[in-house]
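Dropping a structure here in structure tokens format, bear with me for questions.
All protein chains but one are shown at their positions in the complex.
Naming follows writing order (A and B), and every chain is counted from residue 1.
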Amino acid sequence: MIPSAFDYVAPSSVDEAVRVLSEAGEDAKVIAGGQSLLPVLRMRLAAPTMVVDLGKIAALRGVREDGDALVIGAMTTHYDVQRDQLVREHAGLLALATDTVADPQVRHRGTFGGSLAHADPAGDLLAPALALDAEMVVRGMDGNRTVPAAEFFTDFFTTALRQGEILVEVRIPKTTGWSAHYEKFNRVAQAWSIVAVAATVRVDGGTIAEARVGLTNMASTPVRATAVEQALVGQPASAETIRAAAAHAAEGTSPPADGNADVAYRQHLAQVLTSRAVATAAGV
Amino acid sequence: MTSTIEPEVGKARLRKEDARLITGRTRWTDNLTLPGLQHMAVLRSPMAHARITNIDTSAAREMPGVLAVFTGADLAGEQGSLPCAWPITEDMKAPDAPSIAVDTVNFAGEVVAVVVARTAYEAADALEGIDVDYDDLPVVLDMEAALVEGADLVHADLGTNKSATWIFDSGEAGTGSDVEQAISEAEVVIERTYRQQRLIPAFMEPRAIMVDPTGEQLTMWSATQIPHILRFLLAAQLGVPEHKIRVIAPDVGGGFGGKLQVTPEEFLTFLVARRLGKPVKYTETRSESLQSGHHGRDQIQKLTLSARRDGTVTGLKVELLADMGAYLRLVTPGVPILGAFMFNAIYKFPAYRFVCTNVFTNKVPTDAYRGAGRPEATYAIERLMDELAVEVGMDPMVVREKNWIKHEEFPFTTVCGLTYDSGNYEAATAKAMDLFGYDGLRAEQRERRERGDTVQLGIGISTFTEMCGLAPSRVLGSLSYGAGGWEHAAIRMLPTGKVEVVTGSSAHGQGHETAWSQIVADQLGVPFEDIEVLHGDTQSSHKGMDTYGSRSLTVGAMAVIAATDKVKAKAAKIAAHMMEASEDDVEFTSGTFRVRGTGAEAAGVSIQDVALAVFAAHDLPDGVEPNLDSEATYDPENFSFPHGTHLCAAEVDTETGQVRLRSYVCVDDIGKVVNPLIVEGQVHGGLAQGIAQALFEEAVHDESGTLTTGTLADYLVPSAADLPSFTTDRTETPATSNVLGVKGVGEAGTIASTPAVVNAIVDAVRHLGVSDIQMPCTPMRVWQAIQTGQTDAGGLGDEAGGGLGSIDPSGGAQ
Partner (left out) sequence: MKLEHSFTVPADLDTVWQAVLDPERVAPCMPGATLTEVEGDTFKGSVKVKLGPISLLYKGSGEFLTKDESSRTVVMKASGKDARGNGTASATVTVKLTADGAATNGEVETDLSITGKPAQFGRGLIAEVGGKILDTFATCLASKLAPETTPAQAAEVPKLSVVEKERSEAAETGKEAGEAAAAHAPPPSKPKLTVAGEPETEPIDLLSYAGPSVLKRAAPLLALVAAVLAFITLRRRHR
């Protein structure tokens, strides 16, 4: 398991990283924790000529508040996201989903931004980012631009990031006081989600005032279960209404099929798990 | 002087090898290095069956650091054939088994070229410089299709895909009556087809080999379970004089049967190092290990059980198809045969017939994997006993009890002709039922069913036995196995009174160093700390049959004890001389020789005193050589038969098919226990592996013969997070076949747990119309079974050719 030889560059600033990437062209790869890239390199399914390590850029780490939003640096490790009080308070869904990522070793190495940029539809942080209406702050040679999560994930392992751009931080509108649950379904603890559901709701006087539901591994990108959200809002937070709303969970999905689950089973799971996720989030 | 008052045997000692193993002071083969060491990398065929039309190595030879590139053509003249030590029938078909393919590849992962370079990096890079052209040949994956007249052939020259058919019939053998008659006269007949999916041993340390050809002997370090057998077979197959070969198994990180092999890579590293005259090392990657190390299980079991309406069994017919893969490795053909004697298990079947057909396919060869033949057999019979219970409307434990051998009936000769020396199934079962809370769980199960709970509860039983302590040499001979089943040991008494124990057993994680030290401490009355166990090097331990089949304690340790007996006999003569007493008047207690009748407080001569006296040799009795060292070779007269009762409570989420094991209780009877901590570890690990077969693991091939579970992200080995907390306990019925009364525990958990889990899952959803679910019982399979209410649900593998993929989905349904 030895990768092909590559040049290794560890820039100390975002500007330097962007410049190096732009100059290196398409055969350069960004490493942002390496928990997905390294296996691919070691299996020689990819042979980039250069690997640009963002791990030395301190500015890309950390969580801060910015008005109504929480800003999470792209290179913040899962472990740091998990134990961050601001995240727990203002983006509870993300904290809960991060708890389920792989195993402790991976959570200490892997990063939030790395996961999002890798855009594996089975990754556990994409659906929460989508459900929370996160915005991706992207830096290229032309400066910053902001891409909403709904436009960021474009396909399997494919994002709106252009050649030479890096994801620098993620702005997440606060959902303070909302309750949340991430319902993950897999066969062994360290495995990818077969299906998972990210749900966060604001319950007001027994009524679901707002609801966001994101689905993991139900298409080539994370998807929002908008029909479920619409069916929930304004309804009493009861098992019956939640179950009825969750019946819409598979609408508009086109899940993959593999040895663990075929399409029909994944769509069935989406409904069951959505019902459970929302019910748990709503305290029903 | 320390004398051991409290016996060491039975103490829960921490393992003496662990401090070294967990603090990085290990000597795994890959950690070792030699001056001028070169590194080998292996190019493997992506094709499962193809003719090699051309190999262009020119670019690779020019790459930096590359010393040599070898193809099959380069080594054809000297590679011989990999050995198969178990020709189960006289007419068994066995293809030549090259280490490196010469003109044809027969499974995906077979070696087609090797590179030797200065560094492992350069060797890996150079693999990309080798260009191989293949012409496709038809890929044979399905055993039943492989046996059809006119089927595509794995080995065209053999003219068939059938390697051998092996039959045992109790009517013909005179050990029982005729099974066909029993079936035709039966009040109840249960017919089922079960599938033992292909599994991968998945030991922790990938296999590694280093060969030094520069000395007088060619020395091979290998991560193997069998250094002695490996040395013999290197000599026998490659034509190297045996005394010119030394094999060392340094620290070896697990095997589970997966390192009970003489591998292509061992032969190739040996040949290449010899050719180059330089030390060469090869370490496989995890994916290579999964893809090309031998696999286990992979059988289709067609079963017919006959019984009376009252639940009494009258006959059992077993028709197996066993997937050999593309070649016959060391004991490939014999693995299913080991199961032949275990299908009848603990039950008093009057009639039995076993027919096994071994089949070639274009997959990696199968061979020993923890339990080897016995888990498959235990699964079949324990699943059938549940089916019988349903058919006759009895509690599954009551049906078992009705049929098992009662404790007063031992020794009991079974319908296969084996004599079970001891056991007490009633005692183990009573204890297990009590710990489990059987009646309470049954009540909860009824309540959940009535309530229509989305989570249903099931209870699974497995009352198992196994044959351990492989094996009496004469029995192996009668089964046409190519070697004996003895073990060798030696004791070296050092002048300072310390002891070296040389054992032919080859530990690879079991804790032999600790257990042997405990045993020898008691035997010789020396402190535990004063004992060093030497193993795994044919230079120090020149003779042995190595470690597999739960044989180390029941066979290997008996040789150790026999050697200590000889030491004591020699020492007694000298001690008597030292005490100026007659040898007949000397007795040996807790390390000290005393004159009989003088009491424990009387002065005596310690065995350490004797050792020093022998070293000086100034004053020894006439005709006595100055040497206490002794060796012994022990050949068992019978197998040992551990048994136990395992109970599993499984919750099945009927909305998702997810299975959660709620509780697992096992009460094992492994006879006398040397170290309860080691036993506990073996049971826990064994349970994890057996449960893994029931729920998680499966080697899946696509229609091209590519292993699609070729990483640990896809081949799901469970961790502690996926398993319940185990409740373990024991009963103790000593074996009568050895002086310690021990039976062996290495495989018990693996053998017993698989059917317990599947029985529990099926029990949870049987009221929904389900009578079987194929292993592994994935959530999707369980959910589909519940949805369809099928009697034999779960379907085939996910793809054509996936796993065995050849059972008629409706086959076996009643």
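Observations on the model:
Methods note: a contact is a pair of C-beta atoms (placed from the backbone, for glycine too) under 8 Å apart; a residue touches a chain by one contact, two chains touch by 3 or more.
Just so it is clear, the model here is predicted, and its values are computed rather than measured.
Between the chain not shown and the residues B:L707, B:V745 or B:V762, the one that touches is B:L707. When the whole complex is considered, the residue among A:T146, A:T226 or A:S254 that touches the unshown chain is A:S254. In the complete assembly, the contact with the undisplayed chain comes from B:S287, out of B:Q38, B:T57 or B:S287.
What chain B contributes to its contact with the hidden chain is residues 43, 46-48, 108, 127-128, 130-131, 134, 136, 139, 287, 291, 702-708, 710-711, 713-714, 780, 784, 787-788, 790, 795, 798-800, 809. One chain of the complex is left out; on chain A, the residues touching it are 4, 29, 36-37, 40-41, 43-47, 118-120, 122, 155-158, 192, 220, 250-254, 256-259, 262-265, 267-268, 271.
Note that only the chains that are shown with their structure count from here on.
The mean-CA centres of chain A and chain B are about 43 angstrom from one another, to the nearest whole unit. Against chain B, the residues of chain A that register as touching in their complex are 1-2, 4-5, 39, 43-44, 185, 187-192, 194, 258-262, 265, 268-269, 272-273. Across the interface of their complex, chain A is touched by residues 120-121, 124-125, 128, 285-287, 655-656, 658, 695-696, 700, 708-709, 711, 713-714, 716-719, 721-722, 778-780, 783-784, 798, 802 of chain B.
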